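For chain A:
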Amino acid sequence: MITVFEKPKSLTPAKTHYCPGCTHGIIHRLVAEVIDELGVREETIGIAPVGCSVLAYNYFNVDMYEAAHGRAPAVATGIKRVHPDKVVFTYQGDGDLAAIGTAEIIHAAARGEKITTIFVNNAIYGMTGGQMAPTTLIGQTATTAPNGRDPEVQGYPIRMSEILATMPGAAYIARVSVHNPQEVAKAKKAIKTAFQVQLERKGFAMVEVLSSCPTNWGLTPLKALEWLKDNMIPYYPLGVQKAPEEVKA
Partner candidate 1 sequence: MLQEIILAGFGGQGVMSMGQLLAYAGMEENKQVSWIPSYGPEMRGGTANCSVTLSDTPVSSPLIDEPDTLFVLNRPSLEKFEGSVKPGGLLLLNSSLVKVEPQRTDLRVLKLPVDNLAQEKFGNSRVANMILVGAFVAVTGAVSLDSVVGALKKVLPEHRHKLIPLNRQALELGVELAQS
Partner candidate 2 sequence: MAKVLMKGNEALGEAAIRAGCRFFFGYPITPQSELPHYLAKRLPEVGGVFLQAESEVAAINMVYGAAGAGARVMTSSSSPGVSLKMEGISYIAGAELPCVIVNMQRGGPGLGSIQPGQADYFQAVKGGGHGDYRLLVLAPASIQEMVDLMGLAFALADKYRNPVMILGDGTLGQMMEPVEFPEMLDPEKLPQKPWAAQGAKGREPNIINSLYLNPLELEDHNLKLQAKYTQMAAEETRSESYYTDDADIVLVGYGSSARVCKAAVDQARQQGIKAGLFRPITLFPFPKAEIQAACRQAKAVLTVEMSMGQLVEDVRYNLEFRVPVHFYGRAGGMVPTTRAVVSKITELVQEGGRSA
């Protein structure tokens, strides 16, 4: 038998609990591959959020924390200040990062904490049953917005990458997607850059990954990817929002 598919060292053998077709799994894999390629597995400390990826500490084969809902950037700050030479990353959902943890992420970026944040935006609260997230699109239905998000009532979805790109402390901010293989490749490149920026102590780095939640969107995995492309990308344009000069070049 020839090996066509090898698990990165930075993933444990544990089987993930994600729903079929959920892109959390792909994103885990990308992060793990990057950690492997940079050769920093034994130097890395990750922080799992509260959300569907709450058990990420069982999947990443590195030292891990489980943080309170929204607080991962503060936890990361504590770790990085104790171990400035280690690689610290947070993995957070959109409810975690853009609702309950807005203050923590903004201030981590403002301080220019030398950490890497993987922000998984699936426009929904996955874990708790499809409630509206701060990123839920106008008109998108959710269990707490059964008639679709109405800006008169629930206001507008938040574009975190654009907000964070305005912060002087943020060195690298990019938005990527994982709805097809080409985008997955670009996503990996962005994630790698976000870790490299940390290694070079340039400042705060975040990659926002548009991700699907077939379960709570009520779509098949394939339809979900299509929905992502057709609905999320127009509102959440892909691309690098901010990067150090040499990275842009």
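Regarding candidate selection, all candidates are chains of the complex that A comes from, given by their letters.
Just so we're on the same page, contacts are C-beta pairs under 8 Å (C-beta built on N, C-alpha and C of every residue); 3 or more make two chains touch, one makes a residue touch a chain; residues count from 1.
Everything quoted here is computed from the prediction, not taken from an experiment.
Chemist: All of 1 or 2 sit in the same complex as chain A; which one actually touches it?
Modeler: 2
Chemist: Which chain A residues qualify as touching candidate 2 in the complex?
Modeler: For this pair, the touching residues of chain A are 12, 41-45, 47, 54-55, 57-58, 60-68, 71, 74-83, 86, 103-104, 106-107.
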